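For this view, one protein chain was removed and the others were kept in their places.
By written order: A and B. Residues from 1 in each chain.
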Amino acid sequence: MEFLAELAAPLLTGLLHGSLFTLMAVGLTMTFSVTRMINFAHAELVTLGAYAAVVAVNNYGWSLGPAMAAAVLIGLAAAVLVDELVYKPLTAMRAPDLYLMVASIGVSMVLRHIIYIFADLNGLLNVKARVLNNPVMFVGYGTVTTVHLWAVPAALLLALGLHLFLTQSLTGKVMRAVADNVMLAQASAAPVARIRRLAWIAAGSLAGLAGAVWAVYSPVTPSVGWGLLPRMFASAIIGGLVSFSGTFIGAYVVGFAENLGIFLANYFLGTPLDYRGIITFLIVAVMLLWRPAGVLAARGGGRW
Amino acid sequence: MALLEVRGLHKDFGGAAAVAGVDFTLEAGAFVGLIGPNGSGKTTLFNLLSGVLRPTRGEIYFDGQRIDGLSPDRIFRLGLVRTFQVPRLFRHMTTLENALLPPEDQLGESPWHALWPKRWRQQELALAHKARAVLETFRLDHAALQGTTELSGGQMKLLEAARALMGRARLLLFDEPAAGVAPALARSVFDHLRRLQRETGMTLLVIEHRLDVLFEYVDDAIVMDRGRIIARGKPAELARDPRVIAAYFGGGDGQQAGEPGGAAGSGVTAMG
Partner (left out) sequence: MNLTPLIASFLVFYGLYLILSLSLNLEYGYAGQPNFGKVFFYSVGAYTAGAVTAHTLRWASFGPMGEALGLPPVADICSAAAAVVREQLAAAHPGLMAVIFLTSLVLAALLGAAAGYLLSYPALRVREVYLAMVLLIVAEISRSYVRANSAIACGAHGLVGVPNPLLWIDDPGVRGYAYAAAVLAVAGIVYVVAQRLGNSPFGRVLKAVRDDELAAQVLGKRVARIKGQVMAIGSGMAAVAGVLYAFHVQFVGAEDFIPVITFNVLAMVILGGAANHKGVALGALILTAVDRMSRTSFLALFGLQPPFDVNYLRYVIIGALLVVLIMFRPQGLLPEGPVRTPAVEVFQRRGSA
């Protein structure tokens, strides 16, 4: 019983992290689908959301709901702006995928360090949102908090919504076609530009939302998103970068591995808890060796 | 013994068979054409023979050795060389660099030896002279030091031919040598191929839609349609073969009624 009581804490944290990684990584997969580029600056969309929420709550006294809306809007605006200013012109120039990725690294550096400068000037380099993360229920040694009530349903709703969108709506079907082959979709006169815009709006909004939820859960620094980027990458790699359901699975695999997995390894094998990050790396390594195209690749044409 | 032997070769793409049971042999030193309408599986066959694709079923023997499943680079080193229908040149490199890439056993390709230029200088000069001769054949020598992006479409095709001939090919799979090349030059490409075949005993399997040119040169030709070999024979026989004519004109299949039909039409008439 003692073991089960201890198990509850990493289980709940894993569930929370998995949900948050879902919100973050699905956007990464989505923008990869339409640009064939890994957007390193996706990390900063999360950070922007986190800071938007913190500043709205702490400095302007907003309540959490409007603060989260602000975070979503900031993430969305930044995503669309960066696409318009940088990625779209590069795509129009037919720049290689690698160039787009390098540009995204540049964008990421610029955004992150502008946030650093802003935070440094305002004494916000490490800041906790003044929101109570209330315990709702105790399970063994674990606690269900307000953040769980926000994040887990949000991730599940996202998954359900995406599923309905991609399988039921025409736009969603076209988006899958674009993800499968941008060139082909262009040739078939699919509204590529509209799909692309939609992907950036969705990615930015989700990243902003995830950042805001993260800000309630944990202190915020200007590199909060960047620090989470390896987890987002790992989640997306498990999904093979193109599959939303794979990314969804990947996010929970990473979330549980880093909490539940390390707890079990520590409990039974005495593995130090510091090896948390190594587990993520091992997951990525195993994925690349076992099924580089993503965990659902063997299912054939299934993109969702 | 045959240089190339193909047995029961199949390739499926998600249920659709691009190559559906192909058997044939090539004798050493033969000059054979491979014809058929678009989508008949010719290029897929080349991809299978050169290791770019793995067959779903079937066996390929080259010089008695089984090669299906081997990597493309090993197949090349065994002496089976191929070109691509749309030239795959190294875009940011010069014509000369493209031509100098294929030769095997270049000492300077080892990073250790590369550090000592004297060790590989003589070999490099010898290869450069060979490259000059080959590039002259294709009238590309003046463009040797230019980037490949400055070449015309026809020149790119010729450079790919030149590049393939820089390797030590025993069997050369040539995907449309004359496509996009000026007619006079197209004949000189074929002249060159025939000379190579006669002088070095190289075996040639050539895909070509311009049957008028092709049929002047080849000993015999293999006709493919819908992933199968439907006929093989001397050019004169094929031009009269009703199955061949049906495949080119009569199918009524939208895919087949396009461009190659026209080209083949002129070819068959020329033969007749």
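Before moving on, here are some points about what is shown:
Here, a contact is a pair of C-beta atoms (placed from the backbone, for glycine too) under 8 Å apart; a residue touches a chain by one contact, two chains touch by 3 or more.
Fair warning: this is a prediction, and the values are worked out from it, not measured in the lab.
Although it is left out of the displayed model, the omitted chain contacts the following shown chains in the full complex: A, B. When the missing chain is restored to the complex, the residue among A:140, A:191 or A:230 that touches it is A:230. Here one chain is not drawn; of B:30, B:131, B:186 or B:224, the residue touching it is B:131.
In the complete assembly, the contact with the undisplayed chain comes from A:106, out of A:66, A:106, A:135 or A:161. The set of chain B residues touching the chain not shown comprises 50-52, 71-73, 76-77, 81-82, 84, 88-94, 96-97, 100-102, 104, 106-111, 114-117, 120-121, 124-125, 127-129, 131-132, 141, 144-145, 163, 167.
Listed by residue number, the positions of chain A touching the unshown chain are 32, 36-38, 86, 89-90, 93, 95, 97-103, 105-114, 116-117, 120-121, 229-230, 233-234, 237, 241, 272, 274-275, 277-278, 280-281, 284, 288-289, 292.
Going forward, only the chains that are shown with their structure count from here on.
Distance between chain A and chain B, defined via averaged C-alpha coordinates, is recorded as 48 Å.
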